[in-house]
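Missing here: one protein chain of the complex. Every other protein chain is in place.
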Amino acid sequence: MNMELSRRQFLGTAGAGLAGTTLGALGFGGVEEAHAAAIRPFKLFNTTETRNTCTYCSVACGIIIYSKGDLKKGEKADITHIEGDVDHPTNRGTLCPKGAALLDIVKSETRLQHPMIRRAGSDKFERVSWDEALNKIARAMKDDRDKNFIAKNADGVTVNRWNTTGFLAASATTNETAWATYKAVRSLGMVVFDNQARV
Amino acid sequence: MTAYDLEPGDGVHPGKPVTVDRYTVGARINHWITAISLVLLAISGLALFTPSLYFLTALFGGGQWTRAIHPWIGVVLFVSFSILFIRFWRANLWKGEDNIWLTRVRDVLLGHEERLPELGKYNAGQKFVFWGMSLLILVLIATGLVAWDQYFFRFTSIETKRIAIIVHSLAAVGIICVWIIHVYAAIWVKGTMGAMTKGRVTGGWAWRHHRKWLRELVASRRSNAGTPRTPAE
Amino acid sequence: MLKPAPNPPVAPVPAKFGDQDLLRKSASTIKPPAERQTEVAKLIDVSKCIGCKACQAACLEWNNLHEEIGTFNGSYTNPPDLTPASFTLMRFTEWVNPETDNLEWLIRKDGCMHCEDPGCLKACPAPGAIVQYTNGIVDFVHDNCIGCGYCVRGCPFNIPRISKVDNKAYKCTLCSDRVAVGQWPACAKACPTQAIAFGTKEDMKKHAAERVTDLKSRGYKNAGLYDPPGVSGTHVMYVLQHADKPSIYAGLPDNPRISPIVEAWKGVTKYVGMGVMGFAAVAGVFHYLIAGANKVTPEDEASAEKLTRGEKP
Partner (left out) sequence: MTNSWTDIRNTDLVVIMGGNAAEAHPCGFKWVVEAKANRGAKLVVVDPRFTRSAAVADYYAPIRQGSDIAFLSGVINYCIQNNKVQWDYVKAFTNATYIVKEGFAYKDGLFTGYDEEKRDYNRSTWDYQIGPDGYAMVDETLQDPRCVWNLLKEHVSQYTPELVERITGTPKDKFLKVAAMIGECSTPTKTMTSMYALGWTQHSKGSQNIRTMAMLQLILGNIGVRGGGMNALRGHSNIQGLTDIGLMSNMIPGYLTLATDKEPDFNTYMSTRGFKPLRPNQMSYWQNYKKFMVSFLKSMWGPAATAENNFAFDWLPKMDVPAYDILRAFELMKQGKMNLYFCQGFNPLQAFPNRGKLTEALSKLKLLVIMDPLQTETARFWENHGVYNNVDPAKIQTEVIQLPTTCFAEDEGSLVNSGRWLQWHWPAGSPPGESRTDAWIMSQIHLRLKEMYKKEGGALPDPIVNLYWPYKDPSEPTPEELTRELNGYVVSDVLDPNDPTKKLLTASKQVPNFGVLRDDGSTAAGCWIYSGSFTEDGNMMARRDNSDPDDTGAYLKWSFAWPANRRIIYNRASADINGKPWDDTRKLLWWDGAKWTGYDVPDIAPTAKPQDVGPFIMNPEGVSRLFARGMMREGPFPVHYEPFESPMVNLVAPKIRGNPVARVFKDDFAQFAEPASKEFPYAATSYRLTEHFHYWTKNNHVNAVLQPEFFVEISEELAKEKSITNGGWVRVWSKRGSVFAKVYVTKRIRPLICDGKPVHVVGIPIHWGFVGAAKKGFPANVLTPFVGDANIETPEFKAFLVNIEPSTGPVA
């Protein structure tokens, strides 16, 4: 259980206990009758289910993400639980210790929230707007490409190559992201281009 | 005549009737703290000892508070009783007449005190209560610490804890029985209550039950005639 | 493979069992329902376990538990012991089989065994803090728990842990909330290899028998089911490769039973103790009635006065 919550509950119960003492002193009213349901209410009731696959390895286990709120209805959605999808042929609802803790990565305290910049020689990141960040990146790319682009090699062969800027692609983004990335990167003539296939 | 029957603050005041100072204010406060602790311990302990008495936890604000408070009261009792012990232990040392008293316990129970030897400040029954309490409190505090999981869980094995809890239970039963005897005796023997409430008994009471102690008090009053003691009030 | 339960419902459904299905309730006398629910059981097949700890992760997530980040202690067993937040724990033992001289890495998922005769419940002094349902699930009701730790003494498997934060006892609930809506416990559902399976106790025993046959065919001649009779059987059972030596699996008790001390404490001591105390009180009353009050007489007072005056009384 969440110990923070439970601590508050405990203090609440303690207060009730003190109040109960007075009542109790008058006739031991009902303490032994105290009743509490042992079985916790099922926490997935009234949540929204979304089919997804695990982000980690390429077994690609089917998962169901449970959220409060439904993106499909245009609502904000807060993910509350993630569990294996029993209908999935490979994992049949099972998950490994990473998959079973997927909620932790979605909700990680070290998720990035804002564009940040670390300036030369600085010892910290500073907030920056998306526009400023993207303009700076695009300008740096264009300047470097214009300066170092190799249109023809020493033998006069058209090679249209840019090798002073590199791009390391991801390993867990979608094919669709990969394709958008491929188009944007390759159209620049970039060759220092790689992914995470090896590690 | 050795006078260890006399405790500090004991004194006799001639008059009609004669009054005898039996317990100082300190001793009485000490006793009552101990007594209240013991009662609270008995109630809270019994509440956890048997489900039929669990309702008693309501007096302490419920089971959690009962569980939390019981060991702390135990500590209070132990400290308080230790002081009491220091006060009373000398007068509770065993003496020859105690053996005779014991052999004539039938007369004790029937109230034939004239058939008993003269007794000091405490009779053998009281000494039995004193030493019984002392021993049982030692056992209870020791086993109680073993059972006090909140602070001492990691120091003992679960098997040790199991033994501790059964010994604690048995000792508690024992001390409650001793306590019943103690309280009953105070009720049965009229005039006793005053000793722990007002600190005084009448001369007749002392004459009847602790004649040797009374004689010692009188003797010591004579020898200290130059420096009369103020009664303990 | 065993067919897992369907995906969990998100539309509310009524619970399959509840307060009307109590078999036992701590510190209370109750009348169990006439008809018992089908007994359920979790079957842990140690021979299929790869020690991945998915069960631990799933347990932490499902039960919203927050375990502390510990240290490395010379073993893959992390945390090193069950805690109020870790209801289950993979215990790793490196064991060299003296017969084959081969290393066997024995990995046992530890946690509440849901005994048919639960020692925790027997020891518990708080009415309704521990309940046992007729389907075999033993559950702690935290609102009623007083944190006395008697369950710790009662348990033959050393399972319950008392929280330092709220002073309540915690242990595996067999995911009673999940079972109540027809789901497998979180650990069983997550287990990648179905080393943890869930179903009726009868089905699990049948499944275990098949597993034992397979293990015997692979040379584990002492393979067997661990369903210890000393606690009248459990609702968490193990398939062991070496069922003749449960204790090699990180100290799984060979013959678990509720400690005789606990039995005595919760049995004879309770009754005899109450009897003795009652007797003492009653004896006092009788004595008073028979012997009457022991009163000081005027003669006594007179004798005292004489004594103080230095006269012969």
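First chain written, first letter: the chains are A, B and C, and each begins at residue 1.
The rule is short, and it goes like this: contacts are C-beta pairs under 8 Å (C-beta built on N, C-alpha and C of every residue); 3 or more make two chains touch, one makes a residue touch a chain.
All of these numbers come straight from a predicted model, not from anything done at the bench.
Novice: For the unseen chain, which displayed partners does it touch in the full complex?
Specialist: A, C
Novice: Could you tell me which of C:14, C:74 or C:98 touches the chain that is not displayed?
Specialist: C:74
Novice: Which chain C residues would touch the chain omitted from the figure, given the whole complex?
Specialist: That gives, for chain C, the contact residues 1, 47-54, 56-57, 60-61, 66-76, 78-79, 94, 96, 102-105, 107, 192-195, 211, 214, 217-218.
Novice: What does the interface between chain A and the hidden chain look like in terms of residue numbers?
Specialist: Residue positions of chain A that touch the missing chain: 48, 50-62, 65-67, 69, 71, 76-79, 82, 84, 87-92, 94-102, 104-106, 108-123, 125, 128, 130, 133-142, 144-146, 148-149, 151, 153, 155, 157-199.
By definition in this document, only the chains that are shown with their structure count from here on.
Novice: Hey, how far is the Cα centre of chain A from the one of chain B, in Å?
Specialist: Each chain reduced to its C-alpha mean, chain A and chain B end up 68 Å apart.
Novice: Nearest whole angstrom, what separates the Cα centre of chain A from the Cα centre of chain C?
Specialist: Each chain reduced to its C-alpha mean, chain A and chain C end up 38 Å apart.
Novice: If I count partner chains per residue in chain C, which residues reach a count of at least 2?
Specialist: Those would be 127, 144, 167.
Novice: Enumerate the residues of chain B that touch no fewer than two other chains.
Specialist: 54, 57, 62, 64
Novice: Looking at the complex, which residues from chain C come into contact with chain B?
Specialist: So the residues of chain C touching chain B come out as 27-28, 125-127, 129, 144-150, 152-153, 158, 162, 164, 167, 259, 261-262, 264-265, 269-270, 272-274, 276-277, 280-281, 284, 287-288, 291-305, 307-310, 313.
Novice: Help me check something: in the complex, which residues belonging to chain C touch chain A?
Specialist: Counting only chain C, the residues touching chain A are 1, 4-12, 15, 17-19, 52-54, 56-58, 60-66, 85, 127-128, 131, 139-144, 163, 165-168, 170, 173, 176-178, 180-181, 186, 189-194.
Novice: Once bound in the complex, which stretches of chain A touch chain C?
Specialist: 1-4, 6-7, 9-10, 13, 32, 34-49, 64, 66, 81-87, 91-101, 103-104
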